[in-house]
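A short write-up of the structure that comes next.
Every protein chain of the complex appears in place save one, which is left out.
The block that comes next holds subunit A.
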Amino acid sequence: MSDHHDLVVPEATEEPIANPGLPEHLPRPTDVDPVAEKRAERQVATLFGLSALFAILTCVAYFAVGKYDAFLGLGASNVALGSGLGLALLSIGAGLIQWSRKLMSDHEIVEMRHPASSSEEERSEAVAAFEQGLEDSGIARRPLIRNSLLGAMGALGLPAIVFLRDLGPLPGDKLQHTVWKKGMRVVQDVDGARIRPSDMQIGQLVNAEPEVFFETNSEGEPVIEGTELLQEKAKAAVILVRMHPDDIKPWKGRENWGVDGILCFSKICTHVGCPISLWEQQTHHLLCPCHQSTFDLADNGKVIFGPAGRHLPQLPLAVDDQGYLVATSDFTEPVGPSYWERG
């Protein structure tokens, strides 16, 4: 060991104080006092006994405590089972540790270390074996075989990647469109109730959705349901807000996107897509609860704070011949988080 160059042993001469060696072993009370020893033995056995008792009590509680009973606001069964199991486990653990600390021999043992590396002899043996193997294979002399094998292994990677193609469809233009279209009514998101401008007070916010989410076909089946409904909801959810018309400063071309101060914005944050609905009525600010991006709805949904990089897309509104709020088109830009080809 000492002949190995990697293991640098500090020279004794440079040490200001020599290593005094292991201290003397001092006996514990349980080593010398039979009474203490007996007491420790009883303690350990008691802990093991307690553990068995708690295990049995836990089983009793499984059947005895009602599934739906409450205890201190928690499920009574859960509390009983957790406490019983916990105490059974802790008692075993405490018993084992007490046994090892008080009764098992506590004499320290010295074991020598060896350097992590192999000896020179082992190394040269391994290298010789490797080289013999290499030589026997002739791989160094036959580059054609080596290179064609490497090529073949590389080519096998292709099917491994190509086979994953059907993990999902290509995005196509799905991220650029939602179910909103000209004449689609804007309805309450809870019950699908249609909304007239007069239903909304100044300062009010309504969570809304396109009416198609609540429509049924001739057999009474929903037009959109299941996964598709969630996918469309994740893009088409909107909020309606009513502000004082004088407060609104629409961009050019958006002057007629509102109805009597009622504007409609995408509810999906342009940062990473959380639904936004923390509304500050007096400032017209809308705050995302996930990462606190803040948008000014009186100013076209512009970002005024936080990590979002884009304004909230706005849905142009009008009133149909029955007096209900409707969209005049789809969103004019993609909603939700940005992506490379979004532009």
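Methods note: a contact is a pair of C-beta atoms (placed from the backbone, for glycine too) under 8 Å apart; a residue touches a chain by one contact, two chains touch by 3 or more; residues count from 1.
Following the convention adopted for this analysis, contacts and distances are computed from a predicted model.
The unshown chain of the complex is recorded in UniProt as "Cytochrome bc1 complex cytochrome b subunit", chosen from "ATP synthase subunit a", "Cytochrome bc1 complex cytochrome b subunit", "Gluconate 2-dehydrogenase subunit 3 family protein" or "ABC transporter permease".
Per the touch definition above, the residue from A:P29, A:G138, A:G151 or A:P307 contacting the chain not shown is A:P307. Interface note for the absent chain: among A:E108, A:E121 or A:D136, the touching residue is A:E108.
Taking the complete complex into account, A:G168 is the one of A:P143, A:G168 or A:G220 that touches the chain left out.
One chain is missing from the display, and on subunit A it is touched by residues 1, 6-10, 14-25, 62, 67-68, 74-75, 77-83, 85-97, 99-101, 104-113, 115-117, 164, 167-171, 174-175, 189, 207, 209, 225-227, 230-231, 233-235, 237, 267-268, 271-278, 289-293, 303, 305-310, 336-343.
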